[in-house]
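Here the complex is missing one protein chain, while the rest keep their positions.
And now, chain A:
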Amino acid sequence: MTTVYVHGIGMTKFGSFEDKSLKDLLIEASIGALKDANLPKIDAVFVGNFMGGTLSNQEILGAIVANDLGLGYIPTAKLEGACASGGIALRQGVLSILSGEYENVLVVGAEKMKHASTATVTQFINTAMDQSTTEKEAGLTFPGFFGTVANRYMYETGAQKEHLAKVALKNRENAMNNPLAQFQKPTSIEEIVNARMVTDPLGLFDCSPITDGAAAVVLSSKPSNIKVRASSQSSGPTLMQDAIDLLSLPAVKISGERAYEKAGLGPEDIDVAEIHDCFSMTEILSIEELGFFPKLEGWKAVEAGETKVGGRIPVNTSGGLLSKGHPIGATGISQIYQLVRQLRGNAPNQLAKQPKIALAQNLGGTGAYSVVHILERV
């Protein structure tokens, strides 16, 4: 039975880079991962990207990476699954090694977004919703979906905007120690709660930002000290009006359950996690769906500090999408970057007790895709 190991990781700083193209970002992160892996012969490349075609007028990213790195005429592909594009590329890399086809694979994700206006980016991000529906024509946006979820969550649980703010504050405090994060300025609950509203009740700090950046991973069937224990994926509803339970993200729940089953582990075995906090509300829902906390009680765990560094299950020690930044195609791979550093013992916000088992969860669309990976230090 083949096992997949992580051999190298690389990541650009996340932020705004006027002078760097989408290609520059992909290459920079790839070089980091290749050097970290001691330059193995790469057999295939998988790229995670969402908006290269629309925002940078650039496709064929896989072939460009192979060509400009000089990897030879190896097979490549770009994977798209909205904000889960990176996680899906990673999973295809894992599966390609498990199939026996390749020994060493480069997976790299990137997004170049900052050069476009917010209205343009919002318009293109909306391609992650089903465009041929009355729901889209009603003007529901991607953040609007999570705003609608948040209002219902608060109505049913008694959670307040301050609880959402606590997620944003925790992730900002983590990002302050991460030199690669987009936002490192200190903030406060007051500033977060009183910030400009984006989609009621979610304000500016409750929403992940527009970001440039890239992250890369080298995977191999040859052993290293970081083993991929599980890779899993699920789909979910592509429309809000199709959700049977608005306060559930079935894709997260199912991808989590499948990953636990493959790994022979449960939520209680996870030492550290990177969870897709595209919105503060999403982190609360997903820590429930992944079994870390009971349904509709995630907000209480946040209030009790259980997801902070030093808490029962530290979530988003990188700063998360909210403060590390969210260059869409890079996000799922940058989660692995942070978790590998936690497992190696040299991460920003390194846990006092060096973790052994780490979980990454990457979401796409309005819960339309979810990918989970579990890593183990061996």
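By our rule, a residue touches a chain if its C-beta (ideal position, glycine included) is under 8 Å from a C-beta of that chain, and two chains touch if they have at least 3 such contacts; residues count from 1.
As a working rule, contacts and distances are computed from a predicted model.
Visitor: Suppose you had to identify the omitted chain by its UniProt name; would it be "ChsH2 C-terminal OB-fold domain-containing protein", "Spermidine/putrescine transport system permease protein", "ATP-binding cassette domain-containing protein" or "SGNH/GDSL hydrolase family protein"?
Guide: From the choices "ChsH2 C-terminal OB-fold domain-containing protein", "Spermidine/putrescine transport system permease protein", "ATP-binding cassette domain-containing protein" or "SGNH/GDSL hydrolase family protein", the unshown chain carries the UniProt name "ChsH2 C-terminal OB-fold domain-containing protein".
Visitor: Among A:T3, A:S16, A:Q58 or A:T122, which one touches the chain that has been omitted from the display?
Guide: A:T122
Visitor: Quick one: which of A:G62, A:G144, A:G320 or A:G364 touches the chain that's been left out?
Guide: A:G144
Visitor: For the full complex, which residue in A:D68, A:E101, A:D200 or A:E268 touches the chain that was left out?
Guide: Considering the complete complex, A:D200 is the one touching the chain left out.
Visitor: In the complete complex, the non-displayed chain touches which residues of chain A?
Guide: Within chain A, the residues touching the omitted chain are 118-120, 122-123, 125-126, 133-135, 137-141, 143-144, 147-152, 155, 196-202, 239-244, 246.
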